[in-house]
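The complex is shown incomplete by one protein chain, all other protein chains being positioned as in the whole.
Letters A, B and C name the chains as they come in the text, with residue numbers starting at 1 for each one.
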Amino acid sequence: MMAVTLAQAINHALVDAMEADPRVLVLGEDVGRLGGVFRVTDGLLSKFGEQRCIDTPLAESGIIGASVGLAMAGWRPVPEIQFDGFAYPAFEQIVSHVAKFANRSRGTVRLPMTIRIPFGGGIGAIEHHSESPETYWAHTSGLKVFVPATPDDAYSMMREAIVADDPVIFLEPKRRYWTKADVELPVSTAPARQALVRRDGSTVTVFAYGPMVKTALDAAAVADDHGWSLQVVDLRSLSPLDVDTIVSSVQQTGRAIVVHEASRTLGMGAEIAALIQEHAFYALEAPVLRVTGFDTPYPPARLENFWLPGVDRILDAVQQVLTY
Amino acid sequence: MMAVTLAQAINHALVDAMEADPRVLVLGEDVGRLGGVFRVTDGLLSKFGEQRCIDTPLAESGIIGASVGLAMAGWRPVPEIQFDGFAYPAFEQIVSHVAKFANRSRGTVRLPMTIRIPFGGGIGAIEHHSESPETYWAHTSGLKVFVPATPDDAYSMMREAIVADDPVIFLEPKRRYWTKADVELPVSTAPARQALVRRDGSTVTVFAYGPMVKTALDAAAVADDHGWSLQVVDLRSLSPLDVDTIVSSVQQTGRAIVVHEASRTLGMGAEIAALIQEHAFYALEAPVLRVTGFDTPYPPARLENFWLPGVDRILDAVQQVLTY
Amino acid sequence: MHRPVRDPSELLPPGEPVQLLQPDGVLREHPEFAPVSDPQLLRSMLRHMVVTRQVDQEAINLQRQGQLAVYASCRGQEAAQVGSALALADGDWIFPSYREIGAAITRGIDPTGLMHMYRGTWLADHDPYAERFGLMTIPIATQVLHATGFAMGTAMDGKDVVTVAYFGDGATSEGDAHEAMTFAGVFNAPVVFFVQNNQWAISVPVERQTAAPSLAHKAVGYGIVGRRCDGNDVLATYAVMSEAVERARSGGGPTLIEAMTYRMESHTTSDDANRYRGEDEVAAAAARDPIDRFQAFLARSGVIDDEFAASVAGEAAARSQQVRDAVYDAPHGDPTELFDHVYVDPNGHFAGQREQLARELAAGGGGV
Partner (left out) sequence: MHRPVRDPSELLPPGEPVQLLQPDGVLREHPEFAPVSDPQLLRSMLRHMVVTRQVDQEAINLQRQGQLAVYASCRGQEAAQVGSALALADGDWIFPSYREIGAAITRGIDPTGLMHMYRGTWLADHDPYAERFGLMTIPIATQVLHATGFAMGTAMDGKDVVTVAYFGDGATSEGDAHEAMTFAGVFNAPVVFFVQNNQWAISVPVERQTAAPSLAHKAVGYGIVGRRCDGNDVLATYAVMSEAVERARSGGGPTLIEAMTYRMESHTTSDDANRYRGEDEVAAAAARDPIDRFQAFLARSGVIDDEFAASVAGEAAARSQQVRDAVYDAPHGDPTELFDHVYVDPNGHFAGQREQLARELAAGGGGV
């Protein structure tokens, strides 16, 4: 057992995946000599050489488009997009090709790519470095979207993403990069498609993923003092969603809230609320409430904590669903 | 009164807007000499000249990025993206700039742009020409998203979009371009932010927009035979949504379904279902159901009618919400 | 993976596009390039061009009869496509746009699969690995990046593969074309960028795409070699392409080739070119027809005779008939196939959606 941060866990996963399969390579801006702006690819260049850890020109569509070609040539690319807000230049390659190639080609051309994107706010960054773009990806058929919340999951889900023949958008909760846990690596947690109950509880279910899982657990601890028993479910995969676990949790508690940093309108909370009322209509004692970032662009650093969902906003929602 | 198609109505709106305000200009691929692949910009070049009807190089990020600059220079650009699937190269300019400039600059820099995008399927086109990308835009704070369903609305909402100082994504239901109606132009319909009840009914509310409004009305006609009275609400604006009208309709009928071509997961149906259960929890007699395209990429032309929601799929959902 | 910075004079295209065969079918001396003389190869050039033209015409007919959703003709571009594709070895790869029926036919690919894309039976219908021919690509210029990445990949494997990206004059304006040539230059990828400058991007003439002296001049900005050829001259195209392929194969890096040609038909069958270009221009281009000039040359030089001409005509007719037979009223597949390929490991809710579709089908719903 050793204490590893979430960032280190991903680094280990990359190393182990590259050792296990000589076709795995990473590419992106500053992934090589620098080891990535978050050091997630640290050491890969010296360990695996210039061909398997490629510092690319500054061009995101280029990174993803070239990865499509590399995948067709039999490689298993793990491109990095440096920050959430910089995946947008690659949107066409991701949505029109990465997501659609397998279907277009009747399964003949599979693109086993894992697109790594550090995402989310809370680190006091300047604009475009704190986006939560998961809706864009999860709405796009043909992509899988994995979001780990803990170091062990970060390791295990990354290994799973890399061996998967489906393209995966791997969203790394950057404000939890430095979260430590005692983990024995390699570790294999549940498959990503399975949501996990992180804390049992009977009064209200709180659905969260990535950076908000810790926030939800913090809220649950405080809620105890109010006599509210929160069940915290970590979604882990946003596409596919584990509808069974979601529904069965609500069938136990009868009340649910969804927490995410992304803006409310058409955020994951919308989909989860829609699914719950569809599949557990009679179990619901109150509407599913959404505890989210506001429907404005991400705020400047000094205001982000007013914007981001925190323990208080969660407890407020808990109170609301309880007084229904 | 004269019979105008939806495409002609938009053409008239552009002409009238350009006559009313010398700062309005259109630009895009093939908008000039050709008059657009759907002839929506037909005649603008000869009427307003090369400066106000600009055939651009083949580069969508260029079209939108240059439009940002033109707007800053005091113009009121109406860029055209030739087809839904070709807005993706401009995603960064739209999401990181068009949507965010006003907020970033504390309201100092407003970008009064109307981005025209023919969208949706049903015309037997090849790949990338039948996409329903509205979620991408409606989830993005800072954009407005208008979707007319009828020629009069197409005219009126286009005029409204062009004079608005907020950036508007104007989605044109391409399979309804040839829909005719007797309209006296100029016409001013309700403001876009208002959803309109297109058909009164008491059993179930059907929410639709753009191309699906007609399909919903067709379904309502058939439903009559079954003794089901469908209320059809045309959303018209997807951002903002007219929550009051949505909620009050469900408060009358107690049952609702949402129809759209876009894939189900995180489609507009998710947001509307989430809003309804939040604001009309006790009024709901059944879950809000979603009648949508499937969660796969848009199919090849010969299979599109199996994929797209039609009257049968709507009536199936009506039956389901009625038997709850 | 890298190479030293080159002298710009090596990279810039020489003044005039390389031409070896004049529009009147007479050979022309060139200081650098010579025409191929192997009669076998010359005959096969003609055969592919003639077959292409007829299959292309058949596709237009099929579209007019409602059998294809749309079709993008390559009429007038046969020399560019056939000449370039013939310069490739069997193991080399092509990443096409949507107009490369001629290149496909040259590579021996059954055009039926490609026609199914235009019919809308499925989104694509051939095996790229078996044919070493990528899927036809509609989003402009995106395939240029795939070609570059693919070439980077084969080079790392030490494979003897040259990759060619086909794209149009309009496509050179897109960011993806730029990023692809940037990557290719930096990583010295064994790739050829083959631009068919057919003068038009739908209704937009090439002068509206760029103010550059030529499209080939863009090469110097990527540190790669730029070349131009008369794309209606199959001999020149073959010669210039062969040089580029050899450069790539021997580790000399990418080349950008601009083949000057002309789109004789409307952009696609949905387009009406009369709205934006004059008949004079089209007539002038017709006088530079790639097949006429080559046929005249071959006949005069005795490489072909009437018998050969007849056999080629027969083959062209037969291939066209095959396409027609395969495509005409071809049924679509089982619509539930829409759920089969999206994921290896499908999302959970696919099961429910597939059942819904199956129920609708059982009830007789949907369908064109």
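A few points about this structure:
The rule is short, and it goes like this: a contact is a pair of C-beta atoms (placed from the backbone, for glycine too) under 8 Å apart; a residue touches a chain by one contact, two chains touch by 3 or more.
What you are looking at is a predicted structure, and each value in this text was computed from that prediction instead of being measured.
Counting contacts over the entire complex, the absent chain touches A, B, C.
Set against the missing chain, the residues C:G153, C:G223 or C:P346 yield one that touches it, C:G223.
Only one of C:D7, C:D90 or C:D306 touches the chain withheld from this view, namely C:D7. Summary of contacts with the chain left out: across B:E19, B:E50 or B:D182, the touching residue is B:E50.
The hidden chain makes contact, of the residues A:W137, A:Y155 or A:W307, with A:W307.
Panel shows chain C; residues 2-3, 5-8, 11-12, 173-179, 182, 185-186, 188, 207-213, 217-224, 253 of it touch the chain omitted from the view.
In the full complex, chain B makes contact with the omitted chain through residues 50-51, 56-57, 59, 61-62, 64-75, 89, 92-93, 96-97, 100-110, 141-142, 144, 164-166, 193, 239-244. By the touch criterion stated above, the residues of chain A touching the omitted chain are 29-30, 32-35, 37, 55-62, 85-86, 88-89, 124-129, 264-265, 294-297, 299-308, 310, 312-313, 316.
Just so it is clear, only the chains that are shown with their structure count from here on.
The greatest centre-to-centre gap from chain B, using C-alpha centroids, is found for C. As a whole-number value, the distance joining the C-alpha centres of chain B and chain C reads 36 Å. Chain geometry summary: the mean Cα position of chain A and that of chain B are 30 Å apart.
A straight line joining the Cα centres of chain A and chain C is 40 Å long.
For chain C, the set of residues touching two or more other chains reads 122-123, 139, 175-176, 338, 342, 347, 349.
Residues of chain A in contact with at least two other chains: 61, 89, 92, 96, 100, 103-104, 141-142, 239, 241.
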